[in-house]
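Read the structure below first, then the notes.
Shown here: the complex without one of its protein chains, the others still in place.
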Amino acid sequence: MRRLLLGSIAPVLFLGVWEMASRTGLLTLESLSRPSDIFIAWYHALLDGSLLIATYQTFEAALLGLAFAAVIGILCGTVLGLLPLVERITGPTIEALRPIPAIAFMPLALMMFGFGVTLEASIVAYACVWPILIVTVAAVRAIEPRLLDVADVLEMPFWKQMWTIILPAAFARINVGLRVAAAISLVVAVTVEIVLNPRGLGYRLTLASQELKIGLMYAQLVWLCVVGYLLNAVLRNVGTGSITLWGSAR
Amino acid sequence: MKQFALARLAPLAFALTLIGLWQLLADLNLISPIFFPSPARAFAVLEYRLADGSLWGSLAGTSLRMVFGWLLASIAGVILGAAIGSSRLTRDLLDPTLEFIRPLPASAVIPVAILFLGLSNAMSLTVIAFGAIWPVLLASVHGFSTVQHELSDVSNVLGFGRRQFLQKIALPSALPDIIAGLRVSLAIALILTVVTEMQSSLPGLGWDIFFAQRSYRSADLYAGLILLAALGFTANHLILLLERRALRWRTLRT
Partner (left out) sequence: MQAIRKQGVAAQPDASGVPALSIRDLSVSFGAPSAGGLTVLDHINIDVRDGEFLCIVGSSGSGKTTLLRVLAGLFRPTQGEVLFNGQPIAGPSRDRAIIFQDYSKALLPWRTVRGNVALSLEARGIPAGQQDAVIDELLAKMGLRAAKDKFPGQLSGGMQQRVQIARCLAQEPKILLMDEPFGALDAMTRQALQDEILQLAAEKQTTVVFITHDLEEAIYLGDRVAVIGGAPARIVEMIDVDLPRPRNQLTTRENSHFLAHRHRLFELLTRHQSAQHGGIGIASRNGGNG
């Protein structure tokens, strides 16, 4: 309660001063709009569906890229985790590729895929694959070796081992990497849209600013905050145990 | 000796094999030279443009933007983190607002920043600082709020004031967290440097890559990518080096 009260002081004060300043003419900067106009712009964008469509487009690309990254990351991570020698050999190459900002591949991806959801998803996938890969390697390496011995004794094929032993045993940790990647996926998707891809929330934001629809621009910015906040809240709760696909998510 | 050879040479051989494979595919025309110029061409362009000096300017521009934006974020992040981490009142006042803004993709601030600051370095630095502040801020809050209470007691008994407590006890105690945050922040700073350069045609590697694509000079694009990778790799390792020096006391054990 105290947190709620104290916590709302800053935003309320900020918005209040902003609104008052622009109403009394103290603040005439046209790039600032005013909170009430922003709210009205948001309301209209919500009613005509453009905001929701853009949100869908952004999430579509983010999830597609994330799913791709999860498959690649978990698969490669498992192999590298099970075979330390391979990990040692490929390690430096991975370390050299990892620090390249995913965004830097945008021009390349544009040449390959043209504008659209594939371009965006490919960049998201590149950005998301690293945290998943690294966490998976660590998670697989932490699996009790006797569990894997059991699998060998039972002469399980690799796919069966993967599904019945490796993933369940490592999932709780991999889950952490997936949550980090999910947060990254939204950020990267929006960034690609802002820089070049003409779709989704990021593009709408740029468009609004270029057309000098300042109220709409801020409305979309706040909307992004809300969406991101909700995504993080969902991810936090998913992480604390509601995913029990294998009943072993500690 | 055999161990050494394996540890050192095998990874190198792997990387060279990959590059060789790429070269072979390019030579056999199995992949389009428009997307995948042969590595030989990419490195030739890299060498040529480093020799004629045109890439150095871009490298310097990107490095400086990254470092200054990161420094801004670091200083603001540590100060804000200290304020939030060491006082419950500041935390209750600011935490909800910050939690709300934090998930906002930093690149989304670019349109707003452009409105206020134009296509300038100031815009770029603002965006970089905004995006790169979060890891160091969160790490600082954690570091400052988990100072051993025995150490706070020691500080009180010795009669240290708030400034001395922060300087002699809290800051060094939070330093391992802060440095870990600084490292993540630097990676984000590089990403946002590239993004803002692309977005506002500021002279740097990000813009080089963007421009190379527009003029369909893929070898230039790869030259830029290679240099970016080198920059990110070097920056990361410099921080690791700093970490090892500053936190020497953590690794020394009898």
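Couple of notes before you dig in:
Should a chain be cited, it is by its letter among A and B, assigned in written order, with residues numbered from 1 in that chain.
By our rule, contacts are C-beta pairs under 8 Å (C-beta built on N, C-alpha and C of every residue); 3 or more make two chains touch, one makes a residue touch a chain.
In this text, all values refer to a predicted model and were calculated from it rather than measured experimentally.
Shown chains touched by the hidden chain across the complete assembly: B.
For the options B:67, B:151 or B:230, the residue in contact with the chain missing from this view is B:151. In the complete assembly, the contact with the undisplayed chain comes from B:169, out of B:169, B:202 or B:239.
Of the listed residues B:14, B:160, B:211 or B:233, the one in contact with the hidden chain in the full complex is B:160. Touching residues on chain B toward the chain that is not drawn are 148-151, 153-154, 156-160, 164, 168-169, 172-173, 175, 247-250, 252-254.
In this text, only the chains that are shown with their structure count from here on.
Centre to centre, using the average C-alpha position, chain A and chain B are separated by 18 Å. Considering their complex, residues 2-4, 6-11, 31, 88-93, 95-97, 99-108, 110-112, 183, 186-187, 190-191, 194-196, 201-202, 205-206, 208-210, 214, 217-218, 221, 224-225, 227-229, 231-232 of chain A touch chain B.
Chain B contributes residues 7, 10-15, 18, 34-35, 89, 92-97, 99-112, 114-116, 187, 190-191, 194-195, 198-199, 205-206, 209-210, 212-214, 216, 218, 221, 224-225, 228-229, 231-233, 235-236 to its touches with chain A in the complex.
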